[in-house]
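The other protein chains are all here in position, but one chain of the complex has been omitted.
Moving on, here comes chain A:
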Amino acid sequence: MDLSFSDEDLAFKAEVREFLETKLPEDVRSYYSRGMHVPKELQVRWQKILHEQGWMAPAWPVEYGGTGWTVTQRYIAAQEFGTMGAPTPMPFGVSMVGPVIYTFGSQEQKDYYLPRILNSEDWWCQGYSEPGSGSDLASLQTKAVRDGDDYIVNGQKIWTSYAQHANMIFCLVRTDSNAKAQEGISFLLIDMNTPGITIKPIYGIDKENTLNEVFFDDVRVPVKNRVGEENKGWTYAKFLLGNERSTIARVAQSKRRVNKLKEIAKTERVDGGLLADDKDFMRKLAQIEVDLMALEYTELRMLSQEAAGKRFTAEPSLLKIKGTEIQQRLTELLVESLGMYGAPYEAMGDYEGRNDTAPGPDYANGPMAEHLYLRAATIYGGTNEIQRNIISKMVLGL
């Protein structure tokens, strides 16, 4: 047991810091560290810089383009990204479909898709939920019927984040209606430009369009775009959700919010003093900080156990539950810290220059956007209630 960093670790930390100081575009940093959605063009520009550095997919096996970083190095990099306000790559390609492809995909799929994820040629979205299939995901009804070398896909997906930016979607579809719910599902990679696909935007409580409905009307998908075996898609889907859970704690991002709160508390005035002198407020912040430490060291302990050969079942669901609860409490407290300036709010599209000309102090521009958007955090990736079901079954054997 040892928490110390080696000289190599410290050198690595300096390397990451220097990279971010010199290469992170200011506009990207500004959007991201405010808690606003980074526009696609900026996100892609940043991902290409990361790719050039070879840091697009640190967790991937080295043979597919991973960095081969140790657990400690991954931790250090995440901390530095968080501290500097640097976004990580969009998760749909790198963290979700990428690992499914290199674990279960054909050689042809690996050769074609993995490089395109790394160089940001493809923007992926996730076709999982349907209007009738939320927490009960396995009840999904979108059908794929075999026709020669193609499947013909009909149905509808919903809550598809950033589908409007995507040129690729990975989809769970039903290929056997007679089998048990989990046993008739296949995993398809579908080009969004295929005829018969329609995207309809959904505007969120944050007045932004991140969510969408995606309709499939006789969409022809080549059979070679199926990952793994037919009707085994549920296995790959669960594998993907497991990966998603373990990348969802977002400790470094939450730490940045803690620091931001401390800065705001040193500026906002209350009762002739500073918010930082308000015991009730600071007490709330301290409690979140302690909870965040508990999350951070639990994530580190799990990474350490994993590196030592332990195979988890549903333990990482803890990281999802606690991480998202903390994200919500922090963004709620950020809004609270603004006092009256917690009220003004307009969507990014409502006027030009939203990023730097909102009313109130500069730091008031962002917390509400984040607070609203992150109400979804305890819902997406499997609701926190479903995560508890999974732990109960897989870990506690209840």
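One rule holds in what follows: a contact is a pair of C-beta atoms (placed from the backbone, for glycine too) under 8 Å apart; a residue touches a chain by one contact, two chains touch by 3 or more; residues count from 1.
The working rule: contacts and distances are computed from a predicted model.
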UniProt protein name of the chain not shown, from "Sulfite reductase (NADPH) hemoprotein beta-component", "Fe-S-cluster-containing hydrogenase subunit", "Glycolate oxidase" or "Pimeloyl-CoA dehydrogenase small subunit": "Pimeloyl-CoA dehydrogenase small subunit"
Listed residues A:S120, A:N225, A:S254 or A:T298, member touching the removed chain: A:T298
For chain A, the residues touching the chain missing from this view: 1-5, 9, 71-72, 75, 282-283, 285-287, 289-291, 293-295, 297-298, 300-301, 304-305, 307-308, 315, 318, 321-322, 385, 388-389, 391-392, 395-398
